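Below: the structure, in C-alpha cells.
Missing here: one protein chain of the complex. Every other protein chain is in place.
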Amino acid sequence: MTYKRSLTIEICGSSGDRSLAAGEILIKTLSDIGYHVISFDAYPAEIRGFGKTVAHMRAGREIMLSLSSKVDILVSLNDRYAIEQLKNLNDEGVVIFDNRQRDITYEVLQQDEGQTDKHHLGPGVYTEEEGWKEITSEQVSIAGHLGPGMYLYGVPLYQLSQKTTNESRSRNIVVLGSVAALFNIPKNEFIGNLTAKLGKKDKSVDSVVAAFEEGYNYVRENVVKLDPYSFERLSVDRKGYKLMDGNKAVAQAAIDAGCKLYAGYPITPATKIMEVLFAELPKHGGAVVQTEDEISAIGHVTGAGFAGVRAMTATSGPGFCLMTEFIGYNVMSETPVVIVDSQRGGPATGLPTKTEQSDLNHALFGGNGDTPRIVVAPTSVKECYQWTAEAFYLAEKYQMPVIVLIDLFLSLSVRNVQLDPLPDYKKGSNKLPSQEDMKLYLRQKITDDGVSPRSLPGQENGYQVVSGLEQNEYGTPVYDEYSHTVMTQKRFRKIKTALDHDVPSPERIGQKGRVKLGVISWGSTAGAVADAVDSVLKEGKSVAMLKLIVINPLKEKEIQAFLDDCEKVLVPELNYQGQFANWLSIHFQQKFLRFNKVATRPITHDEIEAEINRLLKE
Amino acid sequence: MQKKSLKYVIIGDGHAGNSAAETLRKGSPGSDIVIISTKPTHYFDHSLLATFLLDKKDITSLYVYPYTWYKDNNIRLRLNQTVTKVIPDKHELILSHNERVYYDRLLIASGAKPKLPESLSRYKSLLTVFTDAVDAMKLREKLGTFRHVTMVGGDCIGLHLAGAMLKLGKSVTFVLNEYNFWPLEFDETVKDKLIGCLKKKHIEVIADDMTTEIVKDGTRLNVLTKNGKIVKTDLAFLTSGMVPNIDFLDGSGIDVQTGILVDEYMHTSAQDIWAAGECATVYYPELKDYRQTTGEVNAKMLGNISAKNMLDEKRAVSLAEPGKITIEGEDFITYGWKGFSIDI
Partner (left out) sequence: MHTLHGRALPVASGAKLARPELTVLALVGDGDGLGIGAGHLPHTIRRNPDITCVLFDNAIYGLTKGQTSPMTPQHQITRSHPMGNPDPKMNPVLLALSYGAGYVARGFAGAPDEMQRLFEEGIRHKGFSFIHIMSPCVTFDKVNYLYDNLRSWVRLLPAGYDSTNLDRAFEIARGVELFTGLIYSKPSLEQGAR
C-alpha cells in the first residue's frame, strides 16, 4: 500500500445487495495477502431507511486497533444510500459506482424495498412527514455528489452481472473484481475466498467467478486509475492468523479455558457468544443453556461454579443489571463466576446497536455491601481471548466473580489475530483442601492470602454450607462485629493477593522517561489511543500511554510512577461522566484531563491524535 | 448581474469551461455551477505536458487550479462521466449512467480530439495520441521501452513533445505536409524555416510527404510514406489536428457543421445553450464568416464571452491577437496557443 498508513473501505448497498458478503470476502483476502484488518459493519452512523447495509473495514501494514474517521474507498451498490456515506469520504477518496444502470431512479428505488411506485406516481419516496415526494435522478445518482478532488470510477455492474449470472444479484461480486483490479489486489486469493464462501455447489460457482473476472477485466481495459491507493501483496506470512470478532474470541477462550457451562439470555451485542458456544461447547463436553432471564443465567453459572466447574455468562448492560444481586452473592459465597458484559449505549434499553463504555461504574461498584470483584477490560480482539481465559483462572483461583468488560465495538469488529496458546497452569486453579484441612474442614478458613481451600460437592468429609449470609469459618451464619470484620478483610485480602500474584504491570507504550503528555486508557478506546500515540511518536512528539487491562485491582505503584513522568495526563473514554477518570481519581492525587464522548460509535484514532496535538500546543 | 439564481451546467473541463465557470461564479455568486467532463483527470495546463514526462511529479502538478479552488468557489466537478444526449426542450442532459441532469443554461465546451485522417483510420490501434494528462501519464510509464518516435503530422503539442523526447535521448522523425501543421500560419517560407529549425535540433524531417501506411514489425513499427520512404520507429504519434467532440449532440436539433455553430454571442441554435472553445464554429463579425478556433488563448476568451452572455451581459466576440512560438530563436505565428516551445 502506498501513500497512507492504512485505508478504509466501505461497501454500501441495500439489504438485497449483499454488500456485507462482499465485505467479508474482501477483508479475508486482504488478510491473506498480509494486511492487518479491522472491520466494523455496524459503524456507519446513519443507518436509516429500509435495509441500508454498509461493510466497513480498515486495512494497513501495521497492526491497527481502531477505526479512522474518514473513508478512503466507497463502493456503491446503491447510490442513494452511498450518497449519505460521502460525507465521511476523504477529500481524495475513491468512489466506485454502476455507470450503466437501466433507469437510475427506478433502479435505485427498486432496491429500496417498498418505496417505489413508478407506474402510478413516478419515482419518489413516501415519508410520514412529507408525504409523496418525487425524486430526480440527480438526487439518487452518486456521480453528481462528489467533492472536487475525489475519484469516480464507473463499472457497468448491472450489465456485467446480468451477462454472467443472468441476475442482478451478483453486482457485489462484479464490483469485487473491479476493486481487485483497481487496487492491485492479487486475483487468485480473491477467487479462492470467493469460491470458499460460496461452497463448491454447482456450475453457478463458475458463473460467479466469471462475474468477478468481468469486473476485473472491465477495469483493466477501460478505467484510468489516478488515485494513489493500492494493496500489493506483502511479504508477511499471516497463515497463523484467524479472522474473528471479539464475541468469537470470548467464546473460543471459554472453550480453550475449559468452561463447561455457559448460560445466557439473548441480548445485543453479546448473543453471538451464546450462538457460537451452542454450536461448539457440547463438542468439548460442556453444556449450554438459554435461560428465561439473566438472573437465571447467572444462577446457573453460580450453581456450576459451586459444583466446581468453570462457567460463564455473557450479557450487555440491561442483563448485567439483572445479574447484580448475584455479583454480591458470589462475593459472599465465594463462588467463582465469569461474567462478560459487552457494553452498549445506556441507560436502560438505551442504544442496543451502538457502542459505549458506560458500564464501568456498574462493573466496579454494582451491588450492595462491600463487594470486591476483579474487573478486566480487554482492549483488542486478541485480548478478548487472552483475558476471558484469564478470567476463568482468576475466578477459580480467588473464588470470586470476575467481570470481563468489553463493548459492542470489540464484540462485533472482525480482525485478523494470532491467538497465543494458553499456558497450562491457567487450566486448573482451584485451591483444594489438603488432608490436614479435611480433618476439620472449614469452608471459610481464614488464611494469609484470603483464599480458603474449597471442597467440591461430593467430596468426603468436605461438607460445607455456603450462603449469602455473613458467616464464620465453618460457614455458619453469624452477625457479630468480629466475624463481619475479619471476613470482609479476608474477602478484600484475596484482591490484594491477586494484585500481587496475577495482575501484570500495565503496558507502557511510547516515549520513555519524562513526557509532556501521558494518556491512560482502557477498553476498546485504548486501541484508538495506541494507534494515535504510534503516529504522533513518529512525528517526534513527547507522548506515552499506559494501557490498563485490569481495572480492579489497580497496580497503583506502577501507575503512580507513570503519572510522575507526565506533565499532563489525558484519559479519553466513550462515556459522559468520565467513569474511568473518576475511578483513577479515587486512587491518585492527580488532575486528569478528560476526553469524553457519547458518540454512538467508537472513538477514532484521528480524534485522539487531534486531542493529543491540541493538548501539546496548549 | 443576475438576480435569479440559476443552474449553469458546463460540458467540458478545459480552458473554455473553466474560464466560463470562473466568470459565471463572479457574476452570479448564488447560482449552481456544474462542470461535467468525460475525462478522469482534471483541467490541466497543456504546456506542462511534455515537461511532465521528464520528472516524477504527481499528475496534480499539471492542474491549473487545485481542488480547493472548486471547493472555495462552490463549483461542482463531475469528472469521468459522459454526456450522451442533450434534450434542449426539456433543458436536460442524459449521462451515460442514465442520470438526467437539469440545466437552466448550458455551455458546451467539450473540446476536440485528435484528428485521424481517413487514410490512416485503419491504423488507429498502432498510433499513439498525446493530448491530455492521461496520455502523458501512460507515456511516462513506458518511457524505458522505446528509442525512436515518429510524428505523423505536427502541431504545437507535437513540437513540445518532440522537445521532451530529445531531452530524454530519443531520436525523432517528423513526417510533414502543409495540411497537418495547422495551428501555425503556414506557407512555403514558414515551412522552410521550420524544417531548418527542426534539423538544427537533429530531428529527421520528411517534408512534402504523407504517411500512408503503418506496419507492425515485431515490437517495432514501420511508417511508410507516399514517396516510398520507410521509417523504422517504436512509437508513431498522431499529431494531425483536431476534430470537435460533438457526437453526443446527434438528435438534439442543435445546428452543427465542423463544430457547433454559434453566433457572435456564442449562442447556439438552441435556446439557453451556448458553445465555446475547440468544439465551436464561431461567427466572427470582423470576418463576416465562421471560423473554427483552436488553442488555449481562444478557448479562454470564448469561454469568458459565453459566460458573460449567459449572465445576460451581451458581449460579442472578436478575433484574438496572434501569438507566437519560438524554435531555435525563430518565431512562428500561431492563433490560439502560447507557452509551447521545442526548447524545453
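A and B label the chains in the order they appear, each numbered from 1.
Rule of thumb we're sticking to: a contact is a pair of C-beta atoms (placed from the backbone, for glycine too) under 8 Å apart; a residue touches a chain by one contact, two chains touch by 3 or more.
What you see is a predicted model, and the numbers here were worked out from it, not measured in a lab.
Participant: Wait, the hidden chain, what does it touch out of the ones we have here?
Facilitator: Taken over the complete structure, the missing chain's partners among displayed chains are A.
Participant: Using the definition of touch stated at the top, determine which of A:L20, A:V205, A:L234 or A:I295 touches the missing chain.
Facilitator: Result: among the candidates, A:I295 touches the missing chain.
Participant: If I consider the whole complex, including the chain that's not displayed, which of A:V174, A:A263, A:I339 or A:A395 touches that chain?
Facilitator: The single option touching the absent chain is A:A263.
Participant: Of the residues A:F183, A:Y216 or A:Y329, I need the one that contacts the missing chain.
Facilitator: Of the listed residues, the one touching the omitted chain is A:Y329.
Participant: Taking the entire complex into account, which one of A:A210, A:V309 or A:L410 touches the absent chain?
Facilitator: Of these options, the touching residue for the absent chain is A:V309.
Participant: Residue-wise, where is subunit A in contact with the chain that is not depicted?
Facilitator: 260-261, 263, 287, 289, 291-293, 295-309, 311, 325-326, 329, 333, 457-458, 465-469
Heads up, the rule we're going with is that only the chains that are shown with their structure count from here on.
Participant: Express in whole angstrom the distance between the two chain centres, defined as the mean CA positions of subunit A and subunit B.
Facilitator: Using C-alpha averages as centres, the distance is 54 Å.
Participant: What residues of subunit B sit close enough to touch subunit A in their complex?
Facilitator: 34, 40-42, 59, 67-68, 70-71, 75-81, 95-102, 134, 137
Participant: Could you please specify the touching residues of subunit A with respect to subunit B in the complex?
Facilitator: Residues of subunit A touching subunit B: 91, 97-104, 136-138, 141, 143-144, 146-149, 151-154, 223-224, 226.
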